[in-house]
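Moving on to chain A:
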Amino acid sequence: MFDAGHARRPLVEVRGLKMHFPILAGVLRRRVGEVKAVDGVSFDILEGETLGLVGESGCGKSTCGRAILRLYDITEGAIRINGRDIARASHAELRKLRPTMQMVFQDPQASLNPRMTVAKIIAEPLDEHTTLSRREKMQRVHELMDAVGLSRDFANRFPHEFSGGQRQRIGIARALALNPQFIVCDEPIAALDVSIQAQVVNLLEDLQEQFGLTYLFISHDLSMVRHIADRVAVMYLGKVVELAPREPLYSAPLHPYTQALLSAVPEPDPSVRSTTERIILEGDVPSPANPPEGCNFSTRCPRVMDICRRQEPEFREVAAGHFVACHLCSPQPETTAGATAATQVSKSVQQGE
Partner candidate 1 sequence: MPDGAAPVLDVKGLKTVFRTRSGEVHAVNSVSFDLRPGELLGVVGESGSGKSVTMMSLIGLLPSPPAEVRRGQVLFDGIDLLSADDDTLRSIRGARIGFVFQDPMTSLNPVFTVGFQLMEPLRRHMGMSKARARARAAELLELVGIPDAASRLKDYPHQFSGGMRQRVMIAMALACDPEVLIADEPTTALDVTIQAQILELVKELRRKLGMAIIWITHDLGVIAGIADRVMVMYGGQVVEHAPVRELFENPQHPYTRALLETIPTVRGKRAPRLRVIEGQPPVLGAEPASCPFRPRCGHALDICARANPPRVPVGPAHDAACFWNPETGGPRDV
Partner candidate 2 sequence: MKYRSILAAAALALASAPMAQAGRGDAGNLNIIYWQAASILNPYLSGGTKDIDASALILEPLARYDENGNMVPWLAEEIPTVANGGVSEDLTTITWKLKEGIKWSDGTDLTADDVVFTANYCMAPDGGCQGLAAFADVANVEALDPLTVKITFDKPKPFPYGPFVGATTPIIQRAQFENCVGAKAPECTEQNFNPVGTGPFRVVEFRANDVITMEANPNYRDPDKPHFATLTFKGGGDAAAAARAVLETGEFDYAWNLQIDPAILSQMAKGGKGTVISAFGTAVERLMVNLTNPDPALGEKRSTLEGGPHPFLTDPAVRRALSLAIDRNLLAEVGYGAAGQATCNVVPAPAIYVSTANDECLVQDIAKANAILDEAGWLPGPDGIRQKDGVRLSILYQTSTNAVRQDTQALIKQWWSEIGVETELKNIDAAVFFGGDQSSPDTFQKFYADIEMYTNLFDGTDPETYMKSWTCEEIPSPANNWLGSNMPRYCNPEYDALWAKLAATGPLEERAEIVKQLNDMLVQDGAMIPLIHRGRVSAHANSLTGVKLNTWDSEMWNVADWDRQ
């Protein structure tokens, strides 16, 4: 559908997903507004691919990931995984669907129950959804530990006895236990050291190949996403502002936010560093409880136009598989938006809200 080259079917379809958390205030705790954590997000994830979801903290990317697995009761929108409606499934139905969709969490320390042994943690999904005997379960746990590169001897240890990378392997093994098709990886490497990040990312890639997994890879680390993702979606303040296959996005980002984000990533090479100019964004991300009128990015956008403050840009396909929500990319105004056009340099540091 998006990628003409491979006619792969979408495994996950998300349409107009909204996740609003009510703000209760006043004497009677009435609903006075809502935090629009996720505010109308649509995308597909094709079978066997990795969709990267990037954005800064608070942009709603983790909420989006959790909402897709119905860990929250969503406000609006449709989610279909493997053709089955997730958004409106009852709790019993949902429980039956759980084995197909799993999650790997950000904090490997916090996502493992400190009072359970590794074997118990990995076996928990098996306890819930299978009727295997103890021996069969143990067998499966050992297989999984092999698959994620953990020594079988560790089965009876507790999470706190492991390093961060090993803990994340345990988390991955747990997610794999039920042979899922789709795994949401919620910042799986954010809490790990550089040398360990690579181990985990490679492991995820190997597993994808081995088991034909589909990933939604949520991260704020643009360079890692570039490495692992086939397509990338950029979120800002509850909305996807740009979605494109990896290469076009990194080489020719269209949305000013994507451009700024990419330029802000420090380059581990002093020689490259001095030759590129950086876009320094002003101020902070507005509160999702009170997003700005028009385009969400209009308050910080270096190329803001009048229309941006009035009208919300449409999320549209501007090139094959390349979606952007920006007035600069609308067909009407003059625009040859590209990487070169976006190099507006701010020499001095600009601050303020």
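What we mean here is this: contacts are C-beta pairs under 8 Å (C-beta built on N, C-alpha and C of every residue); 3 or more make two chains touch, one makes a residue touch a chain; residues count from 1.
On how the list was made: all candidates are chains of the complex that A comes from, given by their letters.
Since we're looking at a predicted model, the values are computed, not measured.
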item	value
Touch-positive candidate for chain A in this complex, from 1 or 2	1
Contacting residues of chain A [partner candidate 1, same complex]	56-57, 163-166, 193-199, 201-202, 205, 220, 222-224, 226-227, 246, 250, 260-273, 276, 278, 280-281, 284, 348-349, 351-353
